[in-house]
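A single protein chain has been omitted from the complex, and every remaining protein chain is retained in its original position.
Moving on to chain A:
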Amino acid sequence: GTSPACRSTFNVQDGSDFQDRVVNNPKPVVVDFHAQWCGPCKILGPRLEKMVAKQEGKVLMAKVDIDDHTDLAIEYEVSAVPTVLAMKNGDVVDKFVGIKDEDQLEAFLKKLIGA
């Protein structure tokens, strides 16, 4: 579908958008911190989006450009990119830095959904 409720990936607009759609989200959310200048991010992003879509709405994905939202990146202690946080009920329950393959991403997502 094309309605917002069906879209599993979204770009974070600002701090309060992050609060509403990530921290306060009843569903688990993976947060992809990325940057324009980061080559590996351009590989991980689409791959993660694809694996998130496969989970049929059980997990959502928020994308944060660290240059646009530096305060947010600093708050969540992002040093290198890509950094992916797994968030549930406002808490960071898992995290990884760098590229992962599809199987690894699937395992990461399934653990987040299942836990």
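Just a few scattered comments:
Assume a contact is a pair of C-beta atoms (placed from the backbone, for glycine too) under 8 Å apart; a residue touches a chain by one contact, two chains touch by 3 or more; residues count from 1.
Following the convention adopted for this analysis, contacts and distances are computed from a predicted model.
Its UniProt record calls the unshown chain "thioredoxin-disulfide reductase (NADPH)", which is the correct pick from "WD repeat and HMG-box DNA-binding protein 1", "Serine/threonine-protein phosphatase 2A 55 kDa regulatory subunit B", "creatine kinase" or "thioredoxin-disulfide reductase (NADPH)".
For the options A:Val22, A:Ile66 or A:Leu85, the residue in contact with the chain missing from this view is A:Ile66.
Contacts to the hidden chain, counted on chain A, fall at residues 35-39, 66-67, 70, 74, 79, 81.
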